[in-house]
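The complex appears here without one of its protein chains, the remainder shown in place.
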Amino acid sequence: MYHSLIIMVIVVKYFASISDAIGKASEKINIQPGVTADDVWSDVSKDIKYTGKVMVAVNHEYVDMNYLLQDHDEIAFFPPVTGG
Amino acid sequence: MYHSLIIMVIVVKYFASISDAIGKASEKINIQPGVTADDVWSDVSKDIKYTGKVMVAVNHEYVDMNYLLQDHDEIAFFPPVTGG
Amino acid sequence: MYIEIINEEFDPWQKLVEYKRSQLKERTNIGACSVFLGTMRDINSGDTIKSMELQHYPDMTESYLEKIIDSSTKKFKIIDSIVLHRVGLVTPSDPIVLVATWSEHRDEAFEATRQIMESLKSEAPFWKKESTDKGFRWVEPETNQTDNNSEV
Partner (left out) sequence: MYIEIINEEFDPWQKLVEYKRSQLKERTNIGACSVFLGTMRDINSGDTIKSMELQHYPDMTESYLEKIIDSSTKKFKIIDSIVLHRVGLVTPSDPIVLVATWSEHRDEAFEATRQIMESLKSEAPFWKKESTDKGFRWVEPETNQTDNNSEV
């Protein structure tokens, strides 16, 4: 199919315990149209055992796991925040 | 009667609008045993028209108008407080 | 605990810096500090206020502030606290009252500072006399002040 040739680039960032578990702070990955935040998480976390709650933000806004990614999006995965 | 000869001395203080109305900040007065805060107020305010709410404190504690005065008490009359 | 009645303009934050330096240096169990600062506004009840005279009842003021702080300290597990209150002639934007409390957790400090301010406003013997274009007038108490205050 024609549109399966479309490749989008996104930046994925990790923080706190999730960054520790994955072993990096950020990476660029290629995705195809139709990919959700949940799809990205399943992919990047497939080799780790992370059982805690995962928060997800796209372009610095909290989103839910059904969020449909766009080209050049910055997606971030992190545990619940503990500042202040 | 013998005990009607007992004279006690108290200090009376006035603040804010009550001090303005009475025209002084404090005075010493002589009273007899059995005199209440209300009796003192009736006496000191007999020549003024003060219609506002009157607070009363004896020895720096809020009391009610039935308070029975003792020798050397310091009684104060003032309007509701407005600090802060 | 520190209470001061101040008869001249003061810098509230500078006072906090100095107090913290002298008293709180080693208190590593403190996690929260809540501060309230009341300053003079140049408008009240629709009129421009040029200046204000803050009267108080010496001795009763100090003992009442102590009572108010003691009560909040026990109720909210306060580690330390200060109350500073201005008296005398104040002009717009002058600091009038500073309340600060220190505690382990934030709920305690937030609630203690608030309660100290509310008690101070309804119980501590201070009175404000405003100077307006129409002359002097004594400030009326807030309407939510309790009616049975004299019987506390």
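Note that the chains take the letters A, B and C in the order they are written out, and that residue 1 is the start of every chain.
Note that in this section a residue touches a chain if its C-beta (ideal position, glycine included) is under 8 Å from a C-beta of that chain, and two chains touch if they have at least 3 such contacts.
All values derive from a computational prediction rather than experimental measurement.
Undergrad: Given the contact rule set out at the top, which of the displayed chains would the hidden chain touch in the full complex?
TA: A, C
Undergrad: For a quick check of understanding: of A:12, A:31, A:44 or A:76, which residue touches the chain that isn't displayed?
TA: Considering the complete complex, A:76 is the one touching the chain left out.
Undergrad: For the chain left out of this view, which of C:68, C:82, C:117 or C:139 touches it?
TA: C:117
Undergrad: Tell me where the left-out chain touches chain A, residue by residue.
TA: Against the missing chain, chain A presents residues 13, 15-17, 20, 54-57, 60, 62-65, 76, 78-84.
Undergrad: Can you list where chain C touches the absent chain?
TA: Within chain C, the residues that touch the unshown chain are 11, 13-14, 16-17, 20, 25-43, 92-93, 104, 106, 109-110, 114, 117.
Everything below uses one rule, namely that only the chains that are shown with their structure count from here on.
Undergrad: By CA centroids, point me to the most central chain in this structure.
TA: The chain sitting closest to the overall C-alpha centre is C.
Undergrad: Give, as an integer number of Å, the spacing between the C-alpha centres of chain B and chain A.
TA: From the centre of chain A to the centre of chain B is 75 Å.
Undergrad: How many angstrom lie between the centres of chain B and chain C, each centre taken as the mean Cα position?
TA: 27
Undergrad: Going by the touch rule set out above, which residues of chain C reach two or more other chains?
TA: none
Undergrad: What are the residues of chain A that contact at least two other chains?
TA: As it turns out, chain A has no residue touching two or more other chains.
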